[in-house]
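Right, I'll just put the structure down here and ask away after.
Note that this complex is displayed minus one protein chain, with the remaining chains in position.
Each chain gets a letter, A and B, in the order it is written, and its residues are counted from 1.
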Amino acid sequence: MENLARLLKEHPFLHGLEDRHLEFLTGCASNVRYAADEFLFREGQEAGASYLLRSGRIALEIAIPGRGPVQVQTVEVGEVLGWSWLFAPYRWQFDARAVEPVRAFALDGNCLRPKCEADHDLGYELVKRFLYQVHLRLERTRIQLLDIYRAQG
Amino acid sequence: MDTQGAAAPGGAVIIGLDGLDALIKALAAGGYRVIGPALGDGAIIFDEIQSAAQLPAGWTDVQAPGSYRLEQRGDGAIFGFAVGPHSWKKFLHEPVLRLWRAQRQSDGSVSAAADPPPAARFAFIGVRSCDLHAVAIQDQVLIGGADKDPHYAARRGGAFIVAVNCTAPGGNCFCVSMGTGPRVESGYDLALTELLGDGRHEFVVEIGSARGAAVMQQVAHRPAQETHRRAAAEVSARAASQMGRELDTTGIRELLLGNLEHPRWDDVAARCLACANCTMVCPTCFCTTVEDHADLTGGGAERVRQWDSCYTLDFSHLHGGSVRSSIKSRYRQWLTHKLATWFDQFGSSGCVGCGRCITWCPVGIDLTEEVAAIRAGQEHGKR
Partner (left out) sequence: MAAGADTAAAGAADPMMPRFLRVRRTVRETHDTVTLELDDSIDAPGFAPGQFNMLYVFGAGEVAVSISGPPARPQNLVHTIRGVGAVTAPLVDARRGSVLGVRGPYGSAWPLDEAARAGCDLLLMAGGIGLAPLRPVIYEVLRRRREFGNLIILYGARTPADVLYRKELAQWRTHPGVTVKMIVDHAAAGWSGRVGVITDLLGAVEFDAAETIAMTCGPEVMMRFSYRELLRRGVPPERVYMSMERNMKCAVGLCGHCQLSPIFICKDGPVLRADRVDPLLGVREL
């Protein structure tokens, strides 16, 4: 457990988090591994966790009939995947597939939610970090939407 | 008839109307293609002339924003007008010019050749100070940099300039504001000042070059007296006081580049038709485009260059769209280029104050008014 707390603290997503908050989080955290091509979750399933990527690469995909699965974004080492457990109805919007073998910390949403409600300091700290991830993701998604490399005559 | 030195560079002589005719004929006889003002298309245009009889004696042009009208002066003044729709760039920087022709051989190889430059050199009669400055500006643009336009160079190279000191500035003239007139200072072979009244009609001819002096040897003349010089100076002083327009050029580059989002651009855009008239009549606008054609056999091809305008949508075409799609942005490009970025690019203003763009604008947009509005808006820090 002590070991897990130390490793969690080293993940960029949790850099600088207070020890008492880290202690809380550690209680909701677990080590997870996925083989290449294994799915972490599927669209529509209940969103139960956030994944703090330690190694490997995860692709967020959506299947389009006639076009097959399309990768819309990849999540890299040091980044975090998934915050749908924060918002009702707690469902995943995309498929998440391990492109390469993945090691990650899973933060259990069902465990975190009540803690965040009970301790708003922790809740605010976490939500700020998630919001920053959303901010980055939104910015990059907007650029992707521009489709700037499209051929124009 | 001649006294030593009067018809030498720096000197001045007097000729009559017959002398002007003799000058035109001497230039033609010397192999020049003589171009001068003439009546045509309801305006005073520049055309090939053979004698002084073709000059627009007794005519003047009455100009206002969006308006140009010929009127009889009631005297026989030869150069008693301002400027018409033509400028000398029509001859030096031709509106349409084939740059080269290419031929493809059976083995696929290609040879290309430019057309030979025109054999005859130009002699321009009646070049005003504003237009002389415009020629100098186009010189800077087209042959003053590292890459030169050989076609312009060929036409400009031997051109003989008979300048004329302006006696009748038009309603849209502002050469005084631009420091480009009305008196010609340099860059001419001969400079005329028309003296008319009290029963006399003669021209003071200032000699600006050795070849100018040489041509004057073939024209009957007498030396100019101090009274003539004074009369000529008075003509220019009077012209300077008759400017129809004024443009405050103080800090104009910074003014315009510092106000690229000024609401006045929207205002002018609502009036501007983007017809490109202003760029066509402007004596310094130099933009061109090229078109490549193949003949029907596919064995021959040519490249043709023609005047283009920053007012066309195509001008800034890039990847399926125009960089400047709004009229606002195109008017802004023209005006800021002419009055501001021209300094960065070529070391001077691109405007000589001839007023053509004001006269020939179908809706009478007056750049002096637009600049004044931006200046006023800027000074008051509001719309």
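As a working rule, a residue touches a chain if its C-beta (ideal position, glycine included) is under 8 Å from a C-beta of that chain, and two chains touch if they have at least 3 such contacts.
Here the structure is a predicted model, which means the values were calculated and not measured.
A.B. asks: Where the complex has a chain not shown, which of B:25, B:73 or B:104 is the residue touching it?
C.D. replies: B:104
A.B. asks: Out of A:59, A:107 or A:126, which is the one that touches the chain we can't see?
C.D. replies: A:59
A.B. asks: Out of B:28, B:45, B:153 or B:373, which residue would touch the omitted chain in the full complex?
C.D. replies: B:153
A.B. asks: For the chain that's not shown, point to the residue among B:29, B:53, B:96 or B:112 touching it.
C.D. replies: B:112
A.B. asks: What residues on chain B make contact with the chain left out of this view?
C.D. replies: Output for chain B: 99-100, 102, 104-105, 108-117, 141-142, 145-151, 153-154, 257, 260-261, 286-295, 298, 301, 303, 305, 308, 310, 315-319, 323-326, 328-329, 333, 336-337, 341, 344-345.
A.B. asks: Tell me where the left-out chain touches chain A, residue by residue.
C.D. replies: Against the missing chain, chain A presents residues 57, 59-61, 68-74, 76, 78, 97, 99-100, 140, 143-144, 146-153.
As a convention for this text, only the chains that are shown with their structure count from here on.
A.B. asks: With chain centres taken as the means of their Cα atoms, state the distance from chain A to chain B in Å.
C.D. replies: About 69 Å, centre to centre.
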